[in-house]
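So the structure is just underneath, and the comments pick up after that.
Of the protein chains in this complex, one is absent; all others appear in place.
Right, chain A next:
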Amino acid sequence: MGVNDVEEAVAAAFREEWGQVVATLIRVTGDWDLAEECAQDAFAQALDRWPRDGVPRRPGAWLTTTARNRALDVLRREAVGAAKLREVAVLARDDGPYDPDDEDDEDDSGVTDDRLRLIFTCCHPALPMEARVALTLRTLAGLTTPEIARAFLVPEATMAQRLVRAKRKIRNAGIPYRVPPAHLLPERTTGVLGVVYLLFNEGYAATSGADLLRTNLCAEAIRLARVLARLMPDEPEALGLLALLLLHDARQGTRVDAAGELVTLEDQDRTAWDRAAIDEGAALLETALRRGRPGPYQIQAAIAACHTTAATAEETDWADIAALYGELRHFVPSAVVELNRAVAVGMAEEPEAGLALLAELEKAGDLAGYHLLPATRADLLRRMGRTGEAAEAYARALDLVENDAERRFLEKRLAECRSA
């Protein structure tokens, strides 16, 4: 086996196994820093030994055992008091040395439970949201601190500090390392899915080449959503989330043109959408919906599926989309959902119906200062041919917009309306 093949095998093992190795080591040692250190060491040893000994049949088990033995060494060296020595003794009894003949025993390290334990702990509601996201990326996805810092546009020292504080709080505040008991599970699961969704949105909001590290977050979020869907097969919302992310991501490449300008959904090149991702997302959604327990991610995935499975923009089933937003309101009572419903109603029926819903939203005032409120009004007016009023609304949206790509898009529309 060539050096490159081995390096590739180690890289693949890193993507696949890092989270599991760290998760198991945290359970065994109770020490997050030691777990990361020993996991890193195990991957370094793999680079050293796999070229000579060959890639093991179960790389994950090899890495976990290697990391575990390393942890034992460290703990033995550090063991000064009797209590510490007892701890090490328990550890040694718990997990014997790696036995290559034992490879068929899939359950030896409680793999599944450890990764679930890890993500539920990383996403504990007693941690600040930004710490949950950072900790999940570091411990479960294996991103380095500098990578996470760049992705969230904060200095490396800030991100390092954030991770240190989060780990310290887990230890000092006694946040349990476990999958929550049944009565807490629904609420905590929602929290975990929310972290992955936020992660995806961070990446999705990035559009230009300079933001490539951020778009990488989408891939990480999908990877985590896959893990969750696999680990929680009975949770339709986990499937719904994965479906939603795949359906959104399928359009990623067509959302901006070669010049970096935003392309609206109706103008995107549908032939360039990722068919495999759309098919997978739609199939996952169907499986989830069959469980008969709808939730916000399944409904949003259903909306995304309405868009991505329409052969042309004109064939989009806006009545279905409007109904789905109506449904979504019961789960997520937010003004942004109402805004999207207004758009769908305007497209399904007459633009006037959408404008009427917008007027209610404007009166309620929840979205004051949100550029998409006047931008939506502008778009409906433009479709009605009321270009003068549309131009006024575009100008108001431009006063509020912050993202450069969106600004250029609104400016283009404003110019079109003025010259109409």
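In this text, a contact is a pair of C-beta atoms (placed from the backbone, for glycine too) under 8 Å apart; a residue touches a chain by one contact, two chains touch by 3 or more; residues count from 1.
In the analysis below, contacts and distances are computed from a predicted model.
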Protein name as given in UniProt for the chain not displayed, "Vacuolar type H+-transporting ATPase subunit I", "ATP-binding cassette domain-containing protein", "Transcription initiation protein" or "ABC transporter permease": "Transcription initiation protein"
Options A:G54, A:P128, A:P146 or A:P176, residue touching the unrepresented chain: A:P176
Residue of A:A11, A:A126 or A:V332 in touch with the missing chain, whole complex considered: A:A126
Touching residues on chain A - with respect to the absent chain: 124, 126, 172-176, 180, 184
